[in-house]
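First comes the structure, then the notes that go with it.
A single protein chain has been omitted from the complex, and every remaining protein chain is retained in its original position.
Naming follows writing order (A and B), and every chain is counted from residue 1.
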Amino acid sequence: MDFIGAYSWPNLRYLLQGFWITVQVAGLSILFSFIIGTVLGTVRYTRVAFVSRTVAILVDAIRNLPLLLIIFFIGMILPQAGIRIPTFWAAVVGLSIFEGAMISEIVRSGLVSVDKGQIEAARASGLSYMQTLRHVILPLALRRMSPPMVSQFISLIKDTSLAIIISLPELMRNVKILSGSSFSYVIPALVFASLLYFTLNYSLSLVAKRLEARQI
Amino acid sequence: MNLWDFSILIDYWDDFMAGLGRTVLASLLGLIGSLVLGTLIAILRIAPFRILNVVGTVYVEFIRNIPLLVTVFFFFLGVPALGIAMEPFTAGTLGLIVYTAAFVAESIRAGIQAVPSGQSEAARSSGLSYIQTMRYIILPQAVKIVLPAIGNQMINLVKNSSVLAVIAGLDLMYYADIINLKTFKGIPVYTLVALFYLLLTIPLSQAVHYMERRFAKSN
């Protein structure tokens, strides 16, 4: 092990550059998966005859597949069918679809957990179904689902490392290239990367805990 | 277009099955290993010694906040860098165990702590021994909470075992790469592999749903 050599500034900068890609991919994917998840979750909750059923099947299929396979498929295999996406965006699309499916389940169970009485009261006071959904059910549910949502975003941040399979120069891929340059850099590089992931995710999990505490 | 040439399933049946076998084996070993390690850590977390609690908490919090790939690379690259050699499959499976154990430990702890402490006090004061209290009062209730969570971890193990491909772990994804490179029929190859994964995970997630619903009713 050679912590001093491994932690020379050019090496650290290289790892930080990887981390910056990780953060960018994660940020965009969090945004998109939140949108996808909210839409799909609501559609599934509202039980629109054919659509909700199709969404349910789709979501279940995606949730039950390895994300590694999804990312590789989108980045390397889908282009054979004429769909070309640059590496960075292939990672974002793969993550957004997969985590979006995960989040849709959180949204759905959040919606389901809203008290029936409140819905009936809103309807009785003259609100349409869509109005009730928008102004009563969704706001109530959103507050309840924020802790599991944040946990899912933490998973998402960790999952960005799977983009190594399509050679995206994110943190773990740079850890590997650095490890290749000297065997004594392996553990120092892994330690540094762990600390970066941990710091980001742990701060997020503290936010989640605060959200949880506020509800009770 | 030969995008949909599924004859590769027959031509490469042995490779698909070899990969499927390794994926199942890695997931099962991962489950057993993470149950053992996870239970140990859960005990650390609820033991009446502050220092043990801290050790357990640090483990859980650290592992839950880093990617699986870090633990896998630790066994694949890091441990050998310290002079201990192991097969990629072993390294990958150990990585899976260490990672999953943190989540299993949390589920077990949550399950045990969900049983109100009044119940165990009542059981103890009515003359049951500690073992009997655990056996008849605490565990049956805890299992209802823990079992679906363990089921979910099993699903995650099957999916996560795909990272073995990254380190030549001979699993389904590994063989998918090998077959794709021989045939250049990526779409059918990876679609079939996706179906194989669903074949493993969908029944598991149905079982978890079933358990959740049954236990919810019985409460």
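One rule holds for everything that comes next: a residue touches a chain if its C-beta (ideal position, glycine included) is under 8 Å from a C-beta of that chain, and two chains touch if they have at least 3 such contacts.
As a working rule, contacts and distances are computed from a predicted model.
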Looking at what's absent rather than what's present, what does UniProt name the missing chain, "Extracellular solute-binding protein family 3", "Phosphate transport system permease protein PstA", "FAD-dependent oxidoreductase" or "GerA spore germination protein"?
"Extracellular solute-binding protein family 3"
Spell out the interface residues on subunit B facing the chain that's missing from view.
1, 3-4, 76-77, 80-81, 85-88, 91, 166-168, 170, 174, 177-178, 180-181, 184, 186-187, 191, 194-195, 198-199, 202-203, 206, 210
Touching residues of subunit A against the unshown chain: what are they?
10-11, 14, 17, 54, 57-58, 60-61, 64, 76-84, 86-87, 165-167, 169, 174, 176-181, 183, 186
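Note that only the chains that are shown with their structure count from here on.
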Inside the complex, what are the residues of subunit A that reach subunit B?
1, 60-61, 63-69, 72-73, 76-77, 80-81, 154, 158-162, 164-165, 172, 175-176, 179, 183-184, 186-187, 190, 193-194, 197-198, 201-202, 205
Which stretch or stretches of subunit B touch subunit A in the complex?
3, 61-62, 64-70, 73-74, 77-78, 81-82, 155, 158-163, 165-166, 173, 180, 186-187, 190, 193-194, 197-198, 201-202, 205
